[in-house]
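Can you keep this structure in mind? I'll have questions shortly.
Of the protein chains in this complex, one is absent; all others appear in place.
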Amino acid sequence: MSYLNYTHLAPELIVAIMGLAVVFFGLFIPTRFKRGLGCISGLALIIAILEILRNGVLWESQRVATYFYDAYTIDSLSQFFKLVFLSVSFIVVIASTRRYKESRYQDEYYGLLLFATLGMMVVASSNDLLTLFIGFELASMSTYALAGFDKTNPKSVEAAMKYYIIGSISSAILLFGFSLLYGATGTTNLEAISAYIAAHGLASTTGTAILVFLVAGFTFKMALVPFHMWAPDTYEGSPTLISALLAAGSKKMGFVAAFKVFIVALIALKLDMQNVFFILAIITMTYGNLVAISQKSIKRMLAYSSVAQAGYISMAFVIMTPLAVGAGILYVLSHAFMKTGAFIAVGAVVYMLTREKKNLPDADHLDNFAGLSKRAPLTAFAMMIFVFALAGIPPTAGFVSKFVLFSSAIHAGYITLVLVAILNSALSLYYYARLVKYMYVLPPAGETLREPRAYLLAMLVAVIVVIAIGVYPAPFLEWAMNAATTMGL
Amino acid sequence: MVPLNYYLLLSGVLFAIGIYGLISQRNGIRILMCLEILLNSANLNLVAFSSYHGNSTGQVFALFSIAIAAAEAAIGFAILIALFRVRDTIDLHNINILRW
Amino acid sequence: MFQDFAYLIVLLPIISFVLTLFFGKKFPANGGILAILTIFTAFIISAGTLSEIYHGGVVEQSWHWFAFLDFGILIDPLAAAMLCMVSFVSFLIQVYSVGYMSHDPAKPRYFAETSLFTAAMLGVVLSDNILQFFMFWELVGLCSYLLIGFWYRKPSAAAAAKKAFLVTRVGDVLFLAGIIVLYLNISDFTVPDGAYLLQFQTMFAAIEHIPPSQLTLITLLFFGGAVGKSGQFPLHVWLPDAMEGPTTVSALIHAATMVTAGVYLVARTFPIFLASPDALIVVAYIGGFTALFAATMGLVMNDIKRVLAYSTVSQLGYMMLALGTGIVVGAEVVGMSLFHLISHAFFKALLFLCAGSVIHGLGLQDLRQMGGALGKMKITGITMLIAALALSGIPPTAGFFSKDAIIEGAYSYWTHTGDILPYAFGIIAALLTSIYIFRLWFMTFTGEPRTDYHAHESPPSMTVPLVILAILALGFGLAAHGAFGGFLEHTYSEHLIEEAAEIGGHHLAEEHPHPPPILFYLPIIVGVIGFVISWLIYSKRIFNMSSIISSRNPIYRLLLNRYYQHQIYTEFVAITIVHRVLSLIGEFIDRRIIDGIIDGISWILIMIGEVIRRIQTGVVQHYAAWVVMGVVALMLFLFHGGGIL
Partner (left out) sequence: MTLPLISLMILIPLVGAIISFLSRTRNQARIAAIIASIIPLIITIKMYLQVDPSTMWVVESYDWIPQLGITYKLGVDGISMPLILLANIVVPLTILFAWGETKRTSSFYGLLLLEQVGVIGVFSSLDFFLFYIFWEITLVPMYFLISIWGGPRKDYAAIKFFIYTHIASLVMLLAIFALYFIAWAQTGYPSFDIVHLLAQYPSFSPVVKDVIFFALLFGFIVKMPAVPFHTWLPDAHVEAPTAGSVVLAAILLKMGGYGLFRVMMPMLPNTTNTSLVITVVAIIGVVSIVYGAFLALAQKDLKKMVAYSSVSHMGFVTLGFASLVPLSVTGAMYQQFSHGLITCILFMSCGVIQHGAHTRIINDLGGLVQKMPKLTFLMLGGFLASLGLPGMSGFIAEFTVLTGSITTLFIYVMIAVFGGVAVTAAYHLWAIQRAMFGVFNEKLGHIHDLAGYEMLSMAILLLLVIFFGVNPDPVWDFMQAGANTLLAGVHII
């Protein structure tokens, strides 16, 4: 009677309850105490993280539990991704306690953040198109609102606007795809779909149409070219911490949804899928890197870098071996921390600059990073670590992930793909190194800055994980491989 | 009973109209309406398939989806209002300070 | 007893070098005393060793170095004779230097470098393997570089030093290539017990295993090295320029050390040369031609040291010529050549030291400004006359005995092969030698001073070596000409020489016919003729030379410009071809093509990035359109394309 035992749902429950509680109590608490809500949210997230680590599902290679008529499963894949989402949110929350210290709307902020996290977690665990769609939309809508949270800032609102419109289109396309899939198979359960296709087959036209709609729907979140268009604008315009959440959390939700639907349900369409992702991956990484080179806004640069990184990760869909999927999952984990960290570092800079000069336009401009190592040494150092990790320089998480991912591609014989990826990886060094040069080589652009402790703490967490994965990847790799095996490849 | 294909055709047409509207319209409100049309075309599909398969999953899905669409519209309008406040326009062609 | 200390012969001057270089100022005479003492000790040991092996036997010592190589000492008669000469002449020159260099502030450096120079030369002589030989050989080149450029503030001195090093380096490269090819041929040869690869005795033992064509290649490459070091045509160009250093250095380079190394190399590896069919013929031709070629330039030079420089080149040609005639005469030529080498060392050192004395006393170098110096500088004048007589081969000077033997060897060559050219080169060069050296003497010491100068005789530390050398130049030949050849015959065993000659396909003549009287006395006759011509022209002034010495006379111009070798070597080959054309082509390839490709790629990528970022127009409808286009494109791709993997 496993579905009566809800202990495995503890993380979701904690997050959900705390989300509601934060919103509810926010109604009564005066603004000056609202900061406590952030701390409580952070506490909830860390408890959820510890709970996931404690109950040991991560070390299992079999499914552990299913709930709600097979619509919700707990296995190492879901828990792994939940860990990613919770960690990202946790890091964002730490930094937010400083950023929104004086905001009246803190309660809503933390509420939305927790709901977004919850949505992502639901996606990670869902075993049914319905739960998946609900989780997807829950996360999306919360983040739409978060993207426009600085509602007096035109950029923020514009970012939310674009994110919302493209996101909704994609949702609609995705839903349309779901409807076709349901029409073709008569079920929305992922495993049932897989079983139906295995038994009865799928007309190729229908299959193709379904595949394309689903690819379009998911790659919007993953930000693969050409469905990425919103991402640079949104990442640039949103509050920086939300950019971190979007790039590191929301985007990863796209990956886990895609893993679930494509690998669990639609494995029969593997060949077509590989073709599609082959092209998308190559275009995405090349486009992302090439355009990132000429960016002057660091957030936008990170956005394009994020696009490029998504291209690398989506190589896992081309290769489709257990090792490759495991590598992709490991990369997701690494990228989550590298990107969150990088955005938070940018956020710290923006925060430090705008604290002095309100309404400073383009606070994240490259020129503001000149001589950062003198103005804000710790931030600059953390930023350097993240940037080198993104570039894949050892001994960082970025290196290990690329190492495993590229090696799995070689293993499966995708030489061309890896060659493109590797050249891209070298190309990306250009803009990463330029940022490092600005921070460490150029003379300071202003006074020494006071580095906010909350941001530093957030960055510290990210740095530790990035380095830990880089230096001792064995356990992380084991989790990722476990997660990959549960998909039944 | 109306054959399934008719439903699918209708939903396809609705989908195309929605897409056309999204690309061609400049006004934010119209864009939101087109989004609704898009979602509804999918809902139509779901319901039609539900009836075709004879199970209720599709209808449940459609119910959820309608609810979600409502929430989505609410958020959309909220963002539009915020946009109008800071930019004095909801002509989305002019909302492009973030680019390149 | 002396031979046990043979290693000190090299080591002592090296110690002197180190001590003098760093602590020179603290020693008497700024280190000069140390240099003199060490070189004198080296001479004593050399002479002692010579006396010990005089009646047979050789000194062989070796220590493991690295890989298959040893450091070793080999003193056979050839080396012993050479050692004594080098150390003795160096000793005299060092003594002379104390006076000559007394006003130079950089004396410690001078004595250090000359010590090293001597050490390097002694090392060349002592070496028992070709690699060690080469190492010291290069060290000699280095020291010549340092010493020629001693007055480095003078751009011409720095340039001359560089030129000397580079030109001899060209020869050294050939030599090195020769060693490498030699290694190629003997690397799988089983080395006799107690010997090792690249040792001379191993080389000689391996001769029969090396194909003759390879032997020719090896020996010609070796000879290339000798050509560079010994200033043979066409690598003689550095030698006259080497006069930029102090005169004592010139004496050291030209008489005792560096330039004789080339001759010594050929003598040292003579069996291999003999075993090659053609190498010695080349040696003979190059030697003979150089003797003549350099003499022609010596005729017109106006710088007192330059005349002597060309004379050195010319005399080295004789030594080479002597070795070249070995295909007919056999191992005896080693003795002949070395005999001339040593007598030349005495009289050439004497000539240079006299020239130094003249320069010291007159403060002039240009012959056209001198004249009538005999009155003020008796000792210098007379000793120089003796040296000139020796150079032109007038009996009974040392030069007579040594040069006569060589010309006789060339005669044997003529009679056995029917090839007259080497002989003709030798005779004509002898005539010219006589003319130019007496021209020099007469222009310096007779007549009236042509400019105002205050001549004075040099101090005793300078004149005493002059006198000693003069005695040697005068008496050495007479005293040693019999014993010397006999002693050096022990250098190579008869068996080895016969075997080598057989491999080379040469028939060594048992009997050397004496030339008919007219030819027998010809060397003396041309010497005297030369003297008379010079006397008539430069002392009696019975001809008006201005018709000949004019820039309109093409031959004179050719000679005065030294066959335009500066234009050919420096301006054309070095600057135009090597520097301008080759290296600038390389620079172009590097910067424009290789780097251009790389920079071009990065530029193109950045430009592509600039262009495609414009896709992001910022208008959300366009984004929506891209989404739709993406969907449509994927549909089309899957329906029609697909299967690209």
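Going by the order they are written in, the chains are A, B and C; count residues from 1 in each one.
Note that contacts are C-beta pairs under 8 Å (C-beta built on N, C-alpha and C of every residue); 3 or more make two chains touch, one makes a residue touch a chain.
Everything quoted here is computed from the prediction, not taken from an experiment.
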Among the chains presented, those that the missing one touches: A, C
Listed residues C:72, C:149 or C:271, member touching the removed chain: C:149
Contact partner of the left-out chain, one of C:5, C:40, C:183 or C:563: C:183
Of A:47, A:268, A:410 or A:489, the one touching the omitted chain in the full complex: A:410
Missing-chain contacts mapped onto chain C: 65-68, 131, 134-139, 142, 145, 149, 152-155, 157-159, 161-162, 165-166, 169-170, 173, 176-177, 179-181, 183-184, 187, 574, 578-579, 582-584, 586-587, 590, 594-595, 598, 602
Contacts of chain A with the absent chain, listed as residue ranges: 388, 393-395, 399, 403-404, 406-407, 410-411, 415, 418-419, 422-423, 425-427, 429-430, 433-434, 436-437, 440-441, 472-474, 477-478, 481
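Please note the rule applied: only the chains that are shown with their structure count from here on.
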Centre distance in Å when chain B and chain C are each reduced to the mean of their C-alpha atoms: 97
Where chain C touches two or more other chains, by residue: 613, 616, 618, 620, 624
Sequence positions of chain B contacting 2 or more other chains: 22, 31, 92, 95-99
List of chain B residues in touch with chain A within their complex: 8, 11, 15, 18, 22, 28, 31, 35, 38-39, 41-43, 45-46, 48-50, 52-53, 55, 57-58, 60-61, 64-65, 68, 71-72, 75-76, 78-80, 82-83, 85-87, 92, 95-99
Of all residues in chain C, those that touch chain B in their complex: 613-614, 616-621, 624-625, 628
Chain A residues within the chain B interface of the complex: 129-130, 133-134, 137, 141, 144-145, 148, 151-155, 157-162, 164-165, 168-169, 171-173, 175-176, 178-180, 182-183, 186-188, 232-234, 236-237
